[in-house]
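The complex is shown incomplete by one protein chain, all other protein chains being positioned as in the whole.
Coming up: chain A.
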Amino acid sequence: MKNKGGLFDGFNYIFLTLVGCLMVFPLLHVLAKSFSSSQAINAGKVRLIPVDWTLTNYHVILGDSSIWRAFMVSVFITVAGTLINLILTASLAYPLSRPEYSMRKVVLIFILITMIFQAPLIPNYMVIKNLHLIDSLWALIIPSAISAYNLFIMRSFFVALPSELIDSARIDGAGELRTMWSVILPLSKPAMATMGLFYAVSHWNSYSSALYFINNRALYPLQLRLREIVLSNDLGQAGNLLENVNEISPAGVQMAVIIVSVVPIIIVYPFLQKYFIKGMLIGSIKA
C-alpha cells in the first residue's frame, strides 16, 4: 500500500513539474529569442538560452517612436482608468452596503440585470459615438468605469466591516462622506489594492475597445500596436530603420516587443499574487 502511494506521488511530482515547465517555457523561449541574432533564430538554434547574444532587437524598438507612444498611451489608460474605476466602484459599493440606503435592493437588481443581459456591440458603439468619444482615450476608460462583478465583491467587503465603526463616526459628528473617506476607505486598503491591480491588468491587456473606438493610429495603446507588429508582420517605422534587412530578424524584434509589454505585468505579479487569492475567495463565496 505504502509503495503504491509512493509511486503515485512520484508520478504526480513529475507530471505537475512538466505542467509547470509547459507554462513558463514559452515565455523563456520568447525571452531567449529576443536576445538572439537573426541567424541563430532562422537556423532554429534558439531554445531557452539566447544564441549569439545581442541587443539589436531592443535597439530597433528603442528607435521606434510609435512603440514608445503606444507604451505611454497604455500607461495613461491604465493609471487614469484604474483611478476612475476605484473611485466609482467604491462610491457606489459603499451606499449599497448600508442598510439606511433604502433603494439598495432596487439598485442591486438593476445592476445584476446588466450582468446577465448585455447589449450588443453596435448599440454600445452608438452610445460612444453620440457622446463624441470616438477617437478619444476616454472611450477606453469611461465605458468600463465599473465592473459589476467587482462592485459586488467590494460591496460584500464593506458589508463585512463592523457597523459600530460607522456608528461611532456618526457620534463623533462625521458626515457620510467623511465617514466613507476617513473611516471606511483606510480600512479597505487591501481590498482596494487587490481590485486596483485587477482593474489595472485588465486595462493594460485589453485591446478590443481600442479596436472598436480608436481609428487614429497615434492613439493606439500598446496591445493594439503590438498586434500590428506581431500579427501583421508589419514593422512600420521599425522596418524602415533596418539598414540591412538580413541582419535583423523580424521574429527577434517581435519577441522583444512582446517582452517589453510583459515586463509591467511581471513587475506587479508578486503583488497580484499576494492579494488575488483573497480577492478571488471573497468573490467566490458571494458568487
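Simple rule for what comes next: a residue touches a chain if its C-beta (ideal position, glycine included) is under 8 Å from a C-beta of that chain, and two chains touch if they have at least 3 such contacts; residues count from 1.
Basically, contacts and distances are computed from a predicted model.
Chemist: Please identify the absent chain by the protein name in its UniProt record; candidates are "YlzJ-like protein", "Putative aldouronate transport system permease protein", "Carbohydrate ABC transporter ATP-binding protein, CUT1 family" or "PBP superfamily domain protein".
Modeler: Missing chain, per its UniProt entry: "Putative aldouronate transport system permease protein".
Chemist: Which residue, A:156, A:194 or A:223, contacts the hidden chain when the whole complex is considered?
Modeler: With A:156, A:194 or A:223 as choices, the missing chain is touched by A:223.
Chemist: By the contact criterion defined above, which parts of chain A meet the unshown chain? Give residue numbers in ascending order.
Modeler: Output for chain A: 1, 4-5, 8-9, 12-13, 15-17, 19-20, 22-24, 26-27, 29-30, 33, 41-42, 44, 47, 88-89, 91-92, 94-96, 98, 100-103, 106-107, 110-112, 114, 116-127, 130-131, 142-143, 145-146, 151, 175-177, 180, 201, 204-208, 211-212, 223-224, 226-227, 230-231, 249, 251, 254-255, 257-258, 261-262, 265, 269, 272-273, 276-277, 280-281, 284, 287.
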